[in-house]
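Of the protein chains in this complex, one is absent; all others appear in place.
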Amino acid sequence: MYSFKNDYSEGAHPRIINALAASNLEQTEGYGEDTYSQRAKALLKEKIGREDIDIHFFVGGTQTNLTAISAFLRPHEAAIAATTGHIFTHETGAIEATGHKVIAMEVPDGKLGIEDIQKALEMHTDEHMVKPKLVYISNSTEVGSIYKKAELWALSQFCRANNLLLFLDGARLGSALCSMENDITLSDLGELTDAFYIGGTKNGALMGEALVIGKASLKEDFRFHIKQKGALLAKGRVLGIQFEELFKDDLYFELAEHANKVADILQQGIEKAGYSFLAYSSTNQVFPIFPNDLIDKLQEKYDFHIWEKVDESTKAIRLVASWATKKEAACEFVSDLCSMTENSSF
Amino acid sequence: MYSFKNDYSEGAHPRIINALAASNLEQTEGYGEDTYSQRAKALLKEKIGREDIDIHFFVGGTQTNLTAISAFLRPHEAAIAATTGHIFTHETGAIEATGHKVIAMEVPDGKLGIEDIQKALEMHTDEHMVKPKLVYISNSTEVGSIYKKAELWALSQFCRANNLLLFLDGARLGSALCSMENDITLSDLGELTDAFYIGGTKNGALMGEALVIGKASLKEDFRFHIKQKGALLAKGRVLGIQFEELFKDDLYFELAEHANKVADILQQGIEKAGYSFLAYSSTNQVFPIFPNDLIDKLQEKYDFHIWEKVDESTKAIRLVASWATKKEAACEFVSDLCSMTENSSF
Amino acid sequence: MYSFKNDYSEGAHPRIINALAASNLEQTEGYGEDTYSQRAKALLKEKIGREDIDIHFFVGGTQTNLTAISAFLRPHEAAIAATTGHIFTHETGAIEATGHKVIAMEVPDGKLGIEDIQKALEMHTDEHMVKPKLVYISNSTEVGSIYKKAELWALSQFCRANNLLLFLDGARLGSALCSMENDITLSDLGELTDAFYIGGTKNGALMGEALVIGKASLKEDFRFHIKQKGALLAKGRVLGIQFEELFKDDLYFELAEHANKVADILQQGIEKAGYSFLAYSSTNQVFPIFPNDLIDKLQEKYDFHIWEKVDESTKAIRLVASWATKKEAACEFVSDLCSMTENSSF
Partner (left out) sequence: MYSFKNDYSEGAHPRIINALAASNLEQTEGYGEDTYSQRAKALLKEKIGREDIDIHFFVGGTQTNLTAISAFLRPHEAAIAATTGHIFTHETGAIEATGHKVIAMEVPDGKLGIEDIQKALEMHTDEHMVKPKLVYISNSTEVGSIYKKAELWALSQFCRANNLLLFLDGARLGSALCSMENDITLSDLGELTDAFYIGGTKNGALMGEALVIGKASLKEDFRFHIKQKGALLAKGRVLGIQFEELFKDDLYFELAEHANKVADILQQGIEKAGYSFLAYSSTNQVFPIFPNDLIDKLQEKYDFHIWEKVDESTKAIRLVASWATKKEAACEFVSDLCSMTENSSF
């Protein structure tokens, strides 16, 4: 059984395991105040091209989202997200558990636009309603799409004009930045968002997300919030070591590129075999629509998520490629698909 | 500079790094539903001697405490702790952030007794006050002391008679269970508490705590709480692998025993050199009282916490030994201490 | 300027003011433990026909909703409501501020049906999502509609079968129960819901809502929750006196009937004048659709809410009648409307 179920099925890239082993018996300061973490932060600042940012490492995405958003908002303020946004349905009400409403807007492709945010603002007019304050977007999104630089720029301008914070969930940022269609850089993110995070867990790390806070007023006392939410790792070096390894010579981008390429093999092969998709993807998740009986047959050999029912006889599935997914496995999947498909164009 | 500052200065025991490396490219289920985690849980159930318990792995102690306590309590219920209890002052209000008051009782030695709890109950008489519901104890405590079986048994009986939950923070449980004075077993903990956790971070793991829930009514829906608090690790296997390695042949106890022994070298040596202690310790933390100028000299070569001011000319410091602390380093510390001390009895 | 803006523009029914004055200098117990409150509760139990219910008085609707819902739910559990439900948009995130998500379902008429709840359940399948636990409905709804007994019965059966709590917001319960189309009694509410409240503020009281808890497991320690949310009135008698007065000879129903009749005068008159409605109402709120310029003219003499834009040239407004709204004012409104309307059928 080969798994295309998600991008966290394997451990870490071997170089990361090696880096952890090499530093293992060294004594360091606790709670992320070690030299590895300091070096990793310096490296990221260089990549982002700004010295005046704060960087904090977390263990996972939900933890990052809930700590950042609850630290950034006052009690009556709310986040605006797409209905597909991870914080809206897939984090067990983590944001609400810190006291804040998530205002969800229905969007076709997982991407919030200015008009969606405008609509949310118009729905909230006075003190009988929450005050929308933070715009939450994901890149790549939960459905595999990405923001273009012009879109991000427009969001940024709109948020600044409307006194809204722009926060970008980068759990799959590597895949987004390495998409063939991408024109955004880390430096753009540092400039256009108020805070964003660089996901490591889904791109080669054992675990780890790097939160980048650009807006000065959001930086103050941030370590208190990390500790209060149970997110201050005693052996914080474990995160610093990993991010240093991922960024010291662009391993991070190399891994994401690999994942995208393998996903592309899947997408192109499936298209050639005559199937359509929920949406075209340029990142590491693809969403083909298959007949129910074909899905049954594929499941005998492959593991993946059933994404949603399309009609009585077909469903969309999700196939995810990661830094660790083998090109050969993707090829074999395509080949199996062809042989299961009559009149395939192969 | 050698550090006796805490028990998380180094990485993980080499066997744990090896176990992570060996399993690294294997594909597993996410979120702790992998076979490593299953096996580690089975192993712990065997050690505890109960099948009808639930086990959940966490990344750190504050995270474990806040998730468990907020899941166990209803909104108006409170925890009772010693003023030295980790949740009272050293977790940045993590419990309060989930809505619950911590009722703190002053105790001489870090250990709550029945009479302390009784007093807390008597102070809370009606609906104008919170309702004390959970008793939080640590073993070993934050000041190095341990509970004896008779004490734990008495607490357990009292809590059950008074409809209180008994929760034991085991961040340093290894050191407690391996103390020369200990008469408690894992099986006793399973029987006498409603929930407790086995700390890995401070005893050989890269990170990891194993929460054991014995009381049936506390088990329901617990994974929802883990996810909501941002504590459900995508690559949950990382925790399972470590706990399997720690418990499959009692490495956990071996490491704690080492830490205690090294601490004992420190304690005995310091005593011989003519110094006294805040309190006698049988675990991996020792609290000698030194003249201020001696502390200054020691700090040139060693790193440790200044614990508290004793009088104008002396302070108590904390020296911590871990699985990774070298026996030689302890001997050298003692030897340095002697040469810095006139009329030492050495 | 006459106001049809809401049902809390005036003070209390004169009999209530008199009752407050008559008892004013009497000494009573505080915090709702006075004999007036006891008598009012006994009276309500009699009307509801159940002895085994708990009744608690509150000052306002949002306070009642947030205290009850946060007391009833565990941290990971959520409420299901209509998007028009008061708790979803019009209480400044009060429910989320207590840590709970409100799952909102789009419904045409403000009324949740079984199929809406079923859909919400199907969207929440595992521990990565909140657990839907409480169904929140309003009667009459925020858009003036009411539940029929068969509908409430079906909801009740469905909730019990699916382990969901059924909670009914009765801020405008008087108007609902006195609607010409109503077939529900207080006794039905006691039987079919797990908890509901009887709104006084919008039906003759100075302030006051009576929360009725029918389900045994929800009753425990409830006064702790009231106090914790700042809702335990020192002079609790003020609420008891009012509810006793409202229910000792059915003044409550008399007042609601008056409000409905005045609203009906408005609705029928507006219909005759040739205008349509967002929806037909049998309660004390009516929602006519008027041309923009007519609205401008009406606003010179009357105060009311603009409800929503219908198209470029028309808007729906909301007219509310209360126990205090004068029949003559409604007649005058209708007459003014006719004279402002060309070719009116009057």
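Each chain carries a letter (A, B and C) given by its place in the written order, and its residues are counted from 1.
One rule holds in what follows: a contact is a pair of C-beta atoms (placed from the backbone, for glycine too) under 8 Å apart; a residue touches a chain by one contact, two chains touch by 3 or more.
These numbers were taken from a predicted model, which means no experiment stands behind them.
Student: One chain isn't displayed here. Which of the visible ones does it touch?
Tutor: Contacts of the omitted chain with visible chains: A, B, C.
Student: Per the definition of touch given earlier, which of C:172, C:237 or C:318 contacts the omitted chain?
Tutor: The single option touching the absent chain is C:237.
Student: Taking the entire complex into account, which one of B:41, B:56, B:101 or B:318 touches the absent chain?
Tutor: Answering carefully, the residue with contact to the hidden chain is B:101.
Student: Spell out the interface residues on subunit A facing the chain that's missing from view.
Tutor: Considering the whole complex, subunit A reaches the absent chain at 70-71, 74-76, 98-99, 127-128, 130-131, 221, 223-228, 232.
Student: Which positions on subunit B touch the chain that was left off?
Tutor: Those residues of subunit B that touch the unshown chain are 75-76, 78, 89-93, 96-102, 123-124, 127-130.
Student: Taking the full complex into account, what residues of subunit C touch the chain not shown?
Tutor: Subunit C touches the chain not shown through residues 2-3, 5-6, 8-12, 14, 17, 20-21, 23-30, 59-67, 91-94, 97, 201-202, 206-207, 224, 227-235, 237-238, 324.
By our rule, only the chains that are shown with their structure count from here on.
Student: Could you state the distance in Å from the CA-based centre of subunit A to that of subunit B?
Tutor: 34
Student: Express in whole angstrom the distance between the two chain centres, defined as the mean CA positions of subunit A and subunit C.
Tutor: Result: the chain centres lie 43 Å from each other.
Student: Can you list the residues of subunit A that touch 2 or more other chains?
Tutor: 91-93, 97
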